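One protein chain is absent from this view; the other protein chains keep their places.
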Amino acid sequence: MYRGFESELLVPLWTEIGDLMPAHPRSRAVPHLWRWEKLRELAAQAGEIVPVGRGGERRAIALANPALGGRPFATPTLWAAIQYLMPGEDAPEHRHTQHAFRFVVEGEGVWTVVGRDPVAMRRGDFLPQAGWNMHAHHNATSQPMAWIDGLDIPFQYTSESQFFEFGRDEISDAERITPDRSRSERLWGHPGLRPVAATTDAPGTPLLAYRWEHTDRALTDQLALEEEGFGGTVEPGHAAVRFTDPSNGTDVLPTIRAEVHRVVRGAETAPVRETGSSVYQVFDGSGTVTVGDTSWSVTRGDLFVVPSWQPLSVRSEAGSTDSDSGALDLFRFSDSPIFEALRLNRHHVEGTTRS
Amino acid sequence: MYRGFESELLVPLWTEIGDLMPAHPRSRAVPHLWRWEKLRELAAQAGEIVPVGRGGERRAIALANPALGGRPFATPTLWAAIQYLMPGEDAPEHRHTQHAFRFVVEGEGVWTVVGRDPVAMRRGDFLPQAGWNMHAHHNATSQPMAWIDGLDIPFQYTSESQFFEFGRDEISDAERITPDRSRSERLWGHPGLRPVAATTDAPGTPLLAYRWEHTDRALTDQLALEEEGFGGTVEPGHAAVRFTDPSNGTDVLPTIRAEVHRVVRGAETAPVRETGSSVYQVFDGSGTVTVGDTSWSVTRGDLFVVPSWQPLSVRSEAGSTDSDSGALDLFRFSDSPIFEALRLNRHHVEGTTRS
Amino acid sequence: MYRGFESELLVPLWTEIGDLMPAHPRSRAVPHLWRWEKLRELAAQAGEIVPVGRGGERRAIALANPALGGRPFATPTLWAAIQYLMPGEDAPEHRHTQHAFRFVVEGEGVWTVVGRDPVAMRRGDFLPQAGWNMHAHHNATSQPMAWIDGLDIPFQYTSESQFFEFGRDEISDAERITPDRSRSERLWGHPGLRPVAATTDAPGTPLLAYRWEHTDRALTDQLALEEEGFGGTVEPGHAAVRFTDPSNGTDVLPTIRAEVHRVVRGAETAPVRETGSSVYQVFDGSGTVTVGDTSWSVTRGDLFVVPSWQPLSVRSEAGSTDSDSGALDLFRFSDSPIFEALRLNRHHVEGTTRS
Partner (left out) sequence: MYRGFESELLVPLWTEIGDLMPAHPRSRAVPHLWRWEKLRELAAQAGEIVPVGRGGERRAIALANPALGGRPFATPTLWAAIQYLMPGEDAPEHRHTQHAFRFVVEGEGVWTVVGRDPVAMRRGDFLPQAGWNMHAHHNATSQPMAWIDGLDIPFQYTSESQFFEFGRDEISDAERITPDRSRSERLWGHPGLRPVAATTDAPGTPLLAYRWEHTDRALTDQLALEEEGFGGTVEPGHAAVRFTDPSNGTDVLPTIRAEVHRVVRGAETAPVRETGSSVYQVFDGSGTVTVGDTSWSVTRGDLFVVPSWQPLSVRSEAGSTDSDSGALDLFRFSDSPIFEALRLNRHHVEGTTRS
């Protein structure tokens, strides 16, 4: 009978059910940490050796989760890569249905040109770009620059929904000018204000840059409100903001959630499990991160992944090599909007009734 | 037969259809202008004579459209009043289902305490407060202060949906302190950023103040973008922003839309008709306003109403008594969200294909 | 000062607040009952005397709430009328933004032609027609026929959002044919099934007839389920179904909710208060209805209004003149969707925690 199954391209449920239908998500991915120092070093080597141009499109080097067969998938749904651009280099224009963002942990001087709108990139900035927008990069300085790209490439790869198109080979001179604020920020970057003339049919946020000064101020405000007795934080000593589409208040991209979390020195977060996976990058400070049974000491720039339903806890503490007394700031992105849209999300905070 | 109708409390359609079912809205309200100077003078008189306290609740004096039978209704759906508070006075706490806002055309020094969160009021600020939030006012200065209240009192009066409750007779000392930013602004006033811990089930915006500095900058940006060739304005020389709920991008209140329009000196807006009515206050500059067959020269503080489906056009020009060279800034509020929610809204721009 | 107010068209809040901002809705309307027998008699008189044609448009005679100044308003938001069509008569085609429906308490033989789709009308049928659809009526039989029209005329009159257009003076011969089911029912009248090719952008339901056989069966099923111990009813002995738009599950019209309630002989419903008003018609059975302080014995065809926030309770019992042993069936329509869309709805069931 089983030979009959095989020849007819059939597989019985009863031999597979334990793997396919576990009591809770048991991720094929594993927790893993990549050191920023090492990443940047390899990216700089690539900067010397590998040109950027049409075909390869980007000098991006992706995190490959050790348990995902050598594929460039940080988690089963998320792509995370370091991208590196040499002085004066351009990365050519293209567009794709994959939703994308950039996050800058150090350096400045690159502009991303989205829909012909040049967007400056500086430390702490979050720069989303919803699917099917033409975009290119341009390094206007005399220094190389590195940053993090996040995309839903693995999700669209496994669900098979991706389209791609080349754009112009060269951006225009007008797009090489370097305004302090992009046009998108001038239209959409005012708190609670909507341009009456704007239409917002396309998926994803019309705001192309979320600047660190605003993020930092929001986190500082939350912690001060907590101190004054008014709440506002996720838990004591733990502030968090989510980047949202100002036109509708939802996640900044249809498939990707992005947040910054600040944990004050000495505080430890309650372990949280969630449906779906996350990638974190340490933006500032240092501390200890525990994912499932694994713990790491982390410092600026380090990246780690949290597989689906694995508990994550973070402690903020002085690192061995630094002397700062500040908080631990973590940039996070996840695939949560996918599960919320499909009513599949679950969230559990251990040791509390919080959910 | 008609006597039978009358005795049985019946009315035939055929005698009433012209009034009840016109080809397009023919408002019972008429266009009308109130001069700010006169309003403030009468409010100041009331400040001397009429105390503020429990029962009367507020020293507010409402615009009564001349065609609405002496009722305090600026339009069939909207209430607009000047409110006046003497130095050191408090207006007692209460709450109601009527959605409300304050807009400040001059002065500063009053705090509105919404849900125990003190919110400073200054020229140009827009301060919404969704229904059923406890609120009080407190004049912390040695000067009287006047501002504009807008509510949906007539709408809730005719649709019979209003509830009301008294709050505390006195606010606490802690609520008399005068922070520069309210707690609501510290949580929700950062562009595109949502506090992860916040829940937003209640109707209406969680942001209690929209500051003039942001509004002004957004309008300035739109006009600069237009000048640079990128659009962003409603029409040439006419910028406009809408106040929105940052948690979902919709109108700031479920029944009230609020916007600021800036018309550059010399520009004239195309006549627009809309389902539903609006109240405008001149925030700055001067010019000529035409509503249907009526025209007025307007200057700072003046208020006027635009009844349903009457065409409105605005020209920005130097006033007889001023020498400023700036734009005409108009604050506007309307009942548009009601009609959009019920799929009854129509909008027509004369002489163009814009709609 | 008060003279100053008057001459400047101003009204102070402090003299009006009790009326404008009551603790809860205190309707200007009063509970009232109209006897079907009397209505039909007067409608039949009108049938003899008043022609139907362009201008008057419909031979409809509206309930005028005794406390609403002689206007043809059953409640501040709702219109309810008896319409009467003589054998062979047509009511000419027109359209309007007012949302409308027909409900048939007795007789058959009239077709309403909506968007050139002829819809048969029979006892127990509910026939909605969303705003801005062309429609006409045609009596294909040798008998006069009467039915009930419900519209949001008062709501659109006070909010001033109404548009109206004449259609053709005559419907075509093809529209005079009399299919058992309308085209709308053949496309949309299959439970849980959507035509893949259909688009549903317009407001309101695409289904033009809700037949009594389905309504009756659904009510019967609910009561049987309750009897079997599985719930499904509103409360013991009280079943209720709501007519909904099959394309999205919401109320059948953007401004009007329509339901049928069945109360088994001997049962009494808990008093319920709601924001907004309702009109009821007894479809079958008899009993006692209590609205606020008023009680009536009611029987088939009788109509009564429930003003906003007045408690309603119904007892099903044998009438003085009938011998049936069945349930009391009540058709109800209300303005609830308006308040739900605007987040103004409240609902209170007395003596229970049900809400």
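All chains are identified by letter, namely A, B and C, in their written order; residue positions are counted from 1 within each chain.
Methods note: contacts are C-beta pairs under 8 Å (C-beta built on N, C-alpha and C of every residue); 3 or more make two chains touch, one makes a residue touch a chain.
Worth saying up front: this structure is predicted, and the values here are computed from it rather than measured.
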Partner chains on view for the chain not depicted: A, C
Touching the absent chain when the full complex is considered, from C:54, C:168 or C:190: C:190
Sole contact to the chain not displayed, among C:243, C:283, C:309 or C:333: C:243
Hidden partner chain, residues of chain A it touches: 1, 4-5, 8-14, 16-17, 20-29, 32, 34, 38-39, 42, 45-46, 49-50, 55-66, 70-72, 76-77, 81, 96-98, 131, 153, 155-165, 203-204, 254-255, 275-277, 307-309, 335, 337-339, 341-346
Residues of chain C in contact with the chain not shown: 183, 186-198, 205, 207, 210, 214-215, 217-218, 221-222, 224-225, 230-234, 240-249, 252, 259, 261
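In the analysis below, only the chains that are shown with their structure count from here on.
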Chain nearest the overall C-alpha centroid of the shown protein atoms: B
Centre-to-centre distance between chain C and chain B (centres being mean Cα positions), rounded to whole Å: 35
Inter-chain centre distance, chain A versus chain C - centres from mean C-alpha coordinates, in Å: 53
For chain C, residues contacting two or more additional chains: none
